[in-house]
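In what follows, a single structure is set out as structure tokens and then discussed.
Right, chain A next:
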Amino acid sequence: MTLDDMLASLFPEGHDVRNDNGVLLGSGPLRGGGRAVVIGIADRIAVGVDEAIRLSRHVLNAMERGGTGPILVLVDSDSQRMSKRDELLGLNEFLAHLAKCLIYADMQGCQTVGLLYGHSAAGAFLATALATRVLVALPGAEPEVMDLPSMSKVTKLSIDVLKEKAKSTPVFAPGLDNLAQTGAVLSTWDEKTSLAEQLQTLLGSDQDGGDRRDRLGKTRRGRPKAADIAERVHDLALQSK
Partner candidate 1 sequence: MNARKLEAPDLSRVANSKTVSWYEASARQRVRLMLDAGSFREFIGPEQREQSPHLRVFDLPTQFDDGIVVGRGRIAGTPIFVAAQEGRFMGGAFGEVHGAKLTGLLRAARDTKSVPVLILFDTGGVRLQEANAGELAIAEIMRALIEARMAGVKIVGLIGGRAGCYGGGGLIAGCCSALAVSEQGRIGVSGPEVIETNRGVEEFDSRDRALVWRTMGGKHRRLLGGAEAFVDDTIQSFRNIALSLIGSVPSFGLDVLKAEQARLEERLQRFGTCADAIDIWRAEDIFDAEAVPAISSLDFIDLANRDGEPRYDAR
Partner candidate 2 sequence: METLSYRHKAQERAAGSKSLAIIGVVASGNLEVLVERSLPDTECQVDINTAAEGFGAVWEAVIADFVERRSPGGLRLSVNDGGARPDTVALRLAQAVRLIEEEDR
Partner candidate 3 sequence: MKSWNAQKTTLAERLADGRRYASGKTIEVVDLPNFLEAVIRPADRVCLEGDNQKQADVLAAALADVDPAKIHDLHMVQSGVVLPEHLDVFEKGIARRLDYSYSGPQAARVARLLFGGKIELGAVHTYLELFARYFVDLTPNVALIAAVCADRDGNLYTGPNTEDTPTVVEATTFKSGIVVAQVAEIVDRLPRVDIPGDQVHFVVEAKKPFYVEPLFTRDPAAITEAQVLTAMLAIKGLYAPYGIRRLNHGIGFSTAAIELLLPTYGEKLGLKGSVCTHWALNPHPALIPAIESGWVEQIHSFGSEVGMDDYIRARSDIYFTGPDGSLRSNRAFCQVAGLYACDMFIGSTLQIDLLGNSSTVTTSRIAGFGGAPNMGSDARGRRHPSAPWLQAGKEADPDGPPPLRRGRKLVVQIGETFGDKNVPLFVEKLDALTLAEKLNLELAPLMIYADDVTHIVTEEGIANLLLCRDKDEREQAIRGVAGYTDVGRGRDGKMVRRLRERGVIRRPEDLGIDPLDADRSLLAARSIKDLVRWSGGLYAPPSKFRNW
């Protein structure tokens, strides 16, 4: 699905989302009333300091205006921009700041929804799609924490061997199904029906702000231990004096 098609299906009444060299900023009217703030990354660009600062500015502007509508984060990105300049300028702070803005907004009542419609990886993934309350995907999305060639280089295992191992566990290999099993992606939307409607259903159903991804990962058998370990530590910590 192209960006334009996706936006048209999300906002059939029109929108003011602009793609400026891969940085998506704007808003659009919701089916159930009100407007959604939209930020995002398009055209599979890498997310560096210059991109991140614009996205966080857009979120903060919405917060300053006292907005309470949802924030939609559309993602088709590369990984973080791997460059001397970005590291020199403190890319970790820019990405963390963007994530913080999204999480803060969500906790202040601006539900955040990530929509992964293409690729994403590593630090860019963390600062955008994974910093939302719920993440959904379109068919064909390609999340990739770590690419197999890089993994092959570090583990000194051939790509074929890695692919073979990936059949027994979703825990390391790239791909939408694997990420869904570990609990990162709540659901994959149907691109044949109205995205606006699916968004409305999602917004209506998800009222609880708690992070349920580890429970989801356990149910889907992608992350057998995370939820239980986190809960045990949580309980021990609260009991301890």
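Keep this in mind: a contact is a pair of C-beta atoms (placed from the backbone, for glycine too) under 8 Å apart; a residue touches a chain by one contact, two chains touch by 3 or more; residues count from 1.
Per the selection procedure, all candidates are chains of the complex that A comes from, given by their letters.
Quantities reported herein were computed from a predicted structural model and do not represent experimental measurements.
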| item | value |
| --- | --- |
| Touch-positive candidate for chain A in this complex, from 1, 2 or 3 | 1 |
| In the complex, chain A residues that touch candidate 1 | 49-50, 53, 56-57, 60, 63-64, 80, 82-97, 99-101, 103-104, 107-108, 122-123, 125-127, 130-131, 145-146, 150-151, 153-155, 157, 165, 168-173, 178-179, 182-184, 211, 213-214, 217, 222-238, 240 |
